[in-house]
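Notes follow once the structure below has been shown.
Shown here: the complex without one of its protein chains, the others still in place.
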Amino acid sequence: MKFVLDAEQRMFGEALHKLLAEAGTPAVVRAWAAGSPAPGRALWRSLADAGVFALAVPESAGGVGPLPVELVTAFHEIGRHAAPGPIVETVAAATLLGRLGDEAPAATWLPGIAAGEAVVSLALPPAVPYALDADVADVVLAVDGEEVRGAAAGPVRASLDPARRLFPVVPGAVLAAGPAVRAAALEAYDMGVLVCAAQLVGVGRRLLEVTVEYAVTRRQFGRPIGEFQAVRHHLANVLVGLEYARPLVHGAALAAGSPEFARDVSAAKVAAGEAAYAAARVALQVHGAIGYTDEYDPSLWIRKARALYTAWGSPAEHRARVMAALARG
Amino acid sequence: MKFVLDAEQRMFGEALHKLLAEAGTPAVVRAWAAGSPAPGRALWRSLADAGVFALAVPESAGGVGPLPVELVTAFHEIGRHAAPGPIVETVAAATLLGRLGDEAPAATWLPGIAAGEAVVSLALPPAVPYALDADVADVVLAVDGEEVRGAAAGPVRASLDPARRLFPVVPGAVLAAGPAVRAAALEAYDMGVLVCAAQLVGVGRRLLEVTVEYAVTRRQFGRPIGEFQAVRHHLANVLVGLEYARPLVHGAALAAGSPEFARDVSAAKVAAGEAAYAAARVALQVHGAIGYTDEYDPSLWIRKARALYTAWGSPAEHRARVMAALARG
Amino acid sequence: MDLDLSPAEPFRAEVREWLRANVPAAPLPSLETEEGFAAHRAWERRLAEARLSVVSWPARYGGRDATPLEWLVFEEEYYAAGAPGRVSQNGVNLLAPTLFRHGTPEQLDRVLPRMASGEVIWAQAWSEPGAGSDLAALRATATRVDGGWLLNGQKTWSSRAAFADRGFGPFRSDLAAGRHRGLTYLMFPLDAEGVTRRPIGRIDGKPAFAELFFDDVFVPDRDVIGTPGEGWRVAMSTTGNERGLTLRSPGRFLAAADRLVALWHERADPADTALRDRVADAWIKARAYRLKGFETISRAEDVGAESSVNKVFWSELDLALHETALDLLGPEGELDGDWLEGYVFSLAGPIYAGTNEIQRNVIAERVLGLPRAAR
Partner (left out) sequence: MDLDLSPAEPFRAEVREWLRANVPAAPLPSLETEEGFAAHRAWERRLAEARLSVVSWPARYGGRDATPLEWLVFEEEYYAAGAPGRVSQNGVNLLAPTLFRHGTPEQLDRVLPRMASGEVIWAQAWSEPGAGSDLAALRATATRVDGGWLLNGQKTWSSRAAFADRGFGPFRSDLAAGRHRGLTYLMFPLDAEGVTRRPIGRIDGKPAFAELFFDDVFVPDRDVIGTPGEGWRVAMSTTGNERGLTLRSPGRFLAAADRLVALWHERADPADTALRDRVADAWIKARAYRLKGFETISRAEDVGAESSVNKVFWSELDLALHETALDLLGPEGELDGDWLEGYVFSLAGPIYAGTNEIQRNVIAERVLGLPRAAR
């Protein structure tokens, strides 16, 4: 039993951290929100070159996956750097396509996903009713009961996080149908919830990092605000929340394929969502007015934390899934 | 509109505060818990002499009531000094008897209640399934649907608050029956909830008083602990909670007899219970180990706050009553 | 003790009727846009024509000498009717009380009527980079010159300053004096020579406030409020208003809580007691805030440190209420709309007008009597 990332997994995370830091994601996110997806698409391809998307694609379709532990390692960094785009949705779509049984749509899209050439958005109602960034996606999939359809994007709905462009879907041609779709959709949802939780932990971690940095440098009433016990204790509580969300995410990743996967990804999403949102509230409170401004970078993570808090299932929905699983014993 | 106690009401409260302070209630409470009710009975009579119980008894039966504002003024002091005994239950019983329509039981008990000669305990299931201090009471009433019965006390059940001795009831002779009982029991419950809420605000206020005093005098790491921001902010939050519970209690008292009474006493109980329990948690945390000891007086209020938090209806039950009232519009 | 609101009922009826007849059917464009700002200014004129823009003011300045109870009732009706946000609120709630307390008759006659009519919209200019909640650290200067003062330096987080007409706030007029001394409280035009304003996007991108840069901006003596050098005292005398009832009247939260209850009945699963309890708490707290308001106006004495108690309570109530709404909306919660706008607005509550941490320090010292502590 060794319940920590092994050396290779750690190096993979550090490499992504370096890649994303050098990409200067804040500018990429602002461009994405402003409707200029080019830098985001470039970043997408470098994530693919680093092997991120292949982690979700089965070997049979040119990938190396599914590798849930490596995926949560990647999404921790993706959240930490607020990388834009339907990354969660594309990974969930890869899981969906890989599980359909029906080879045709898998063969059409999975190699492109693994290579970073296919940006996929996905609507998975009821928890995921809108397709994220559908205007930028190469394909939009919409699951409806036992059908997977190609879909067109309706009029955009603005989100609290301007880098999240949400679209109602207009279902088109049926790509796959049958009971296998229902099972595949459930697996896709669980995988989406898992990587969304990992992303939230990364978002919370960055918020803690920047807020600690601010508390050390910003002075008020003649001393660094990090000396005030109220600030210190707020930040300590944020750390505690994140420290206990991470093992739930890792534990859920290791439960992939087991009957506990759904229960464990829901537990991870609850803890990660609460920890990241608490981190956002404290980041805002400690930064004060400047944290409340669009132009100051912490706003990118503060908005994302709140948006992801209810995305891919609200905490209440996931608590209900946990208790339902426990009821079944 | 003058939504503050008038001079006479303030003086009444101050007189009770003086009376209870001079009575040395902590010793009375400890004796009561140890099974020596004599000092408590003496205090009961002096509360009656001060006019407390007459406030709940209609003039027709030798009282001056019902006077809800004066009652909550009294119960604020009763909670502040942790006076022991079924005081809430006796007031609720007076309301029940006064509303029965049936004169016989009212004539039998109300004059004695007003005079402080009759200590009454009451079971009002489901929210009040046990009769408090039934062994000390002169009469135990048990409401069951459309019947009021005299009742005997079953074996005592120990409470977290040793001054609260709870007894299952063994129903006896029917004292009154009919639809009027149901209506009277509801009014009795609402009155009990109201004065219990007032008592909770008094309990919370005393806990804040003693904890502030402790924080000013107790030194750690070379300074009064009241200088530490964590302690200061805990105590400030307790004050805020109590400051907004009080007007809800007063507002509910003024709503007596109106269709909003049930809704408003429930709102008051929720706010008073949360504020008093928060005061107890902070009192314990600020006092540290000494607050966790039986022999140190704050424990009297810390235990009472938790016990009353779920007595006369849990916060959840009262939130449900509020929302039900709002649903009816 | 009583809760007899009947003395204010005739006024309530008049206000309700007027609002029913006059509140625009469609919501005005956002206050934080140029177009919306103009629309809200026009709305203030209509309120003024009905003598409803500043009901608690003396009639000679455009008010109708309403009692505090009548004012609370007006606010309840105003927000219950879903009437537009008050673009003039910083002037009405922060500058006007300052003038009533420290202004000259000439200033009152000159400033108040045009404020009441919406002809002049005022922006508060207090905070500076490096001096948020810490007013004593202000550095923008007012230098004595013949017949007036020259303003230099920078202010920030000036609400509405992107589109407002005039500003007000304390400037450092005596560099030698101590942190709290040597401040002078001034009114100045935002379109004057030497004033540069840079709109700042709120966390949702809307330009809700602005940075102001001053380069030898001349202000005549008649626009000094109170005694030069006494600006700290002048400023402090109204911080209570900002934290207390006037800026956040109970009516605002009663209306929001009622809307939340309606949203719950409309959208939520009645069996979902987790949400139900949070909705109930929002309604209970809004009601507590209303009753506390009646308590406050029933007492003669000044609210003082009680305004800090108020501020902690309403800011946390407002945030919790809107978080509950977003959670109730589930995946719709992050989408643009009234609830999200209200949530974004509520996020600022615990920060501005003195962070809640500072308010808790004030409560600890001035209300609870805990020893003064440096930290």
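The chains carry the letters A, B and C, assigned in the order they are written, with residues numbered from 1 in each.
Definition applied: contacts are C-beta pairs under 8 Å (C-beta built on N, C-alpha and C of every residue); 3 or more make two chains touch, one makes a residue touch a chain.
Worth saying up front: this structure is predicted, and the values here are computed from it rather than measured.
Where subunit A meets the chain that is not shown, the touching residues are 1-6, 9, 69, 208, 212, 215-216, 224, 226-229, 231-233, 235-237, 239-240, 243-245, 247-248, 250-251, 254, 267, 270-271, 316, 319-320, 322-323, 326-327. Although one chain is not drawn, its touching partners on subunit B can still be listed: residues 126-130, 157-162, 164, 166, 219-221, 223, 227-231, 284-285, 288-289, 291-295, 299, 302-303, 306-307, 310-311, 314-317.
Within the entire complex, the positions of subunit C that touch the omitted partner chain are 271-277, 373-375.
Throughout what follows, only the chains that are shown with their structure count from here on.
Between the Cα centres of subunit A and subunit C there is a gap of 38 Å.
Shown for subunit A are the residues in touch with two or more other chains, namely 228-230. Under the contact definition stated at the top, the residues of subunit C that touch 2 or more other chains are 357, 360, 375.
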